[in-house]
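Taken from a larger complex, these chains appear in their original positions, while the remainder are omitted.
Read from first to last, the chains carry the letters A, B and C; within each, the first residue is number 1.
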Amino acid sequence: MSAAFSRPSGRAADQLRDVRIERGYTAHAEGSVLVCFGQTRVLCTASVENRVPAFLRGKGEGWITAEYGMLPRATHTRSDREASRGKQGGRTLEIQRLIGRSLRACVDRKALGERTITLDCDVLQADGGTRTAAITGAYVALVDAVQWLLDRGEIKPRAGRTPVIGAVAAVSVGIYKGVPVLDLDYAEDSDCDTDMNVVMNDGGGFIELQGTAEGHAFRRDELEALTSLAEAGIAQLVAHQRAALRLPV
Amino acid sequence: MSAAFSRPSGRAADQLRDVRIERGYTAHAEGSVLVCFGQTRVLCTASVENRVPAFLRGKGEGWITAEYGMLPRATHTRSDREASRGKQGGRTLEIQRLIGRSLRACVDRKALGERTITLDCDVLQADGGTRTAAITGAYVALVDAVQWLLDRGEIKPRAGRTPVIGAVAAVSVGIYKGVPVLDLDYAEDSDCDTDMNVVMNDGGGFIELQGTAEGHAFRRDELEALTSLAEAGIAQLVAHQRAALRLPV
Amino acid sequence: MSAAFSRPSGRAADQLRDVRIERGYTAHAEGSVLVCFGQTRVLCTASVENRVPAFLRGKGEGWITAEYGMLPRATHTRSDREASRGKQGGRTLEIQRLIGRSLRACVDRKALGERTITLDCDVLQADGGTRTAAITGAYVALVDAVQWLLDRGEIKPRAGRTPVIGAVAAVSVGIYKGVPVLDLDYAEDSDCDTDMNVVMNDGGGFIELQGTAEGHAFRRDELEALTSLAEAGIAQLVAHQRAALRLPV
């Protein structure tokens, strides 16, 4: 890293943006979290329903799914409302599939019974990293929704464990002006060479890894630097999650 | 009104819910307002674009339009995401047409030039009256967006007037347990005989009036009682708008 | 009203267009009515089906719903066929919701049993006031369909009353060149200041009231003048309905 290197935000290369996780943001959902990674703000709600998709009926296990949306003016210029265009775009579908897979990785679906928990992640304001913020916040909403089920006695811990096993958080990393950096904001995201979204659990295992070379192809040593950055960042995000959930950090 | 009459919220029959109008709620839009009527919260953004719909091209005037959405878990139980279902429902289209017409009523579109201002009204939390809150908040976002155009010199006042002429606000009224009441919340809305949405300007003129008899048909004297209640309520809402805009109330 | 005032059609301000209600217009439907308000012609059919929407299943009550369509060349210039565009527009959905609500207001749905009556209102020729003509005609088709059920013994009167309670009719009123007028035709509709659709029952109660200020906002005294005009017009329309049904007027 050259002496002259600086990020648009003035952050250090391995520095997250300010993270805020606010529970109980709206009233009706079983879990409702506003998560902010700097200027990126995503409202994540968890809704419990007593039904499962057709392919799971009668199997005695539950389902976790996610939907993602961006308010039309969450971005610098207004984008079309997907409901009005009549379909969700490829980017939206890709992101909501990623969120769903990531959160299913930390749930014991048998313990849920035939219930679906839907994580709705709606971006109120976008400044890069909306999908990683969404995963990080949705995890907290999911924990609250599962606790709501436990509190009402609808489900019971199995062998002393709740259906949520460990934690899941996500962060983006990338190569900006030749330097690996953590948690890209929009200014960096639109001007970087490689962009990678990393989802990990609190045991340091990888759940999803999606890297894209925007400019030049990235090398193996860059991949290693990026995953190291992500690992450190996710450890901090997990601490934020635990603090929000008032668990010992 | 019988002595025994009481509203679920304990409000007086002619009492609005707590109103909050917060400008600059998000960063990117030319106008961005969070409006709260009690537990109902709507994010209204105003976006300026240098184009008009095909039917106005070359006519030298602008356009004001609105879109309305409800986050899936803004409500007591989760409703399907319209983007995912592939179309906006009839209720959504009806509401966004109403918002658009209401705000066009206070704009000198010639003074705008060939620009479109889109008011996106997205309900973060619903407790009755989302469309009236949306109109009331969108007005403030619209004023901010027009001021943004004036500040940048893109448009100029005509004869000393800005393109926004007067103010527009809206409130619901209805007959709840036989009594005309102002600003129905969800508990009242789902159990009332008549429900009326009223849009007025600050000169006391009606812009839109949409009344529906849910139970028994309403009589002319009830219509008068309801419009009187609405008139008084809208005067207070206009004062809230002016306070939010730091105009003398 | 100034001496110089005249309507394009030469009608008096409080004069309906020629009204024609023709029963049995087509052969298959349980009720089939062609209703004409002057040059506006709408075919209204009532179809009985032995099923109800999902939200009513097992509740022992029926449902009344409406669909509205406009033939592509019902209008001065051809408009796109909605079936071909792949969706119904906002105006269409808004109108069919209005027709449905209006007719549900005069039906004892418990007495229907688990049946749906669908009112299809298709505009063959448009000259203003299609939605009010549709409601007025659909009422007659509905009465015929209910009579068809009674005649076949599928339903029975309850306490001596048929499931259709009273009558429902609709008319538009508006302020044209400063004068309140009844039953606007297209020439007036496209050049008026205020346009209001009024649905009432035969007891003089309001079922729906939808007023829109196209030009200047309307005042309370104008609202009163308009509702008075509508009241008188609807009384005449109810008489036309009764005549068509061969009931004593």
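Everything below uses one rule, namely that contacts are C-beta pairs under 8 Å (C-beta built on N, C-alpha and C of every residue); 3 or more make two chains touch, one makes a residue touch a chain.
Predicted model, so just to flag it, every value in this text is computed and none were measured.
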Assembly copy number, counted for this structure file with 3 shown: 6
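We adopt the following convention: only the chains that are shown with their structure count from here on.
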Type of chain B:chain C copy interface by residue overlap (half), same or different: same
Centre-of-Cα separation between chain C and chain A, whole angstrom: 51
Separation of mean Cα positions, chain B and chain A [Å, integer]: 34
Between chain B and chain C, centroid-to-centroid distance (C-alpha), Å: 28
Chain B residues counted as touching two or more neighbouring chains: 87
Sites on chain A touched by chain B in the complex: 26-29, 32, 39, 41, 43, 45, 47, 49, 67, 69, 71-78, 81-84, 86-88, 92, 118, 120, 122, 124-126
Touching residues (chain side chain C, partner chain B) in the complex: 87, 89-91, 93-94, 96-97, 101, 105, 196, 200-201, 203-213, 216-220, 223, 227
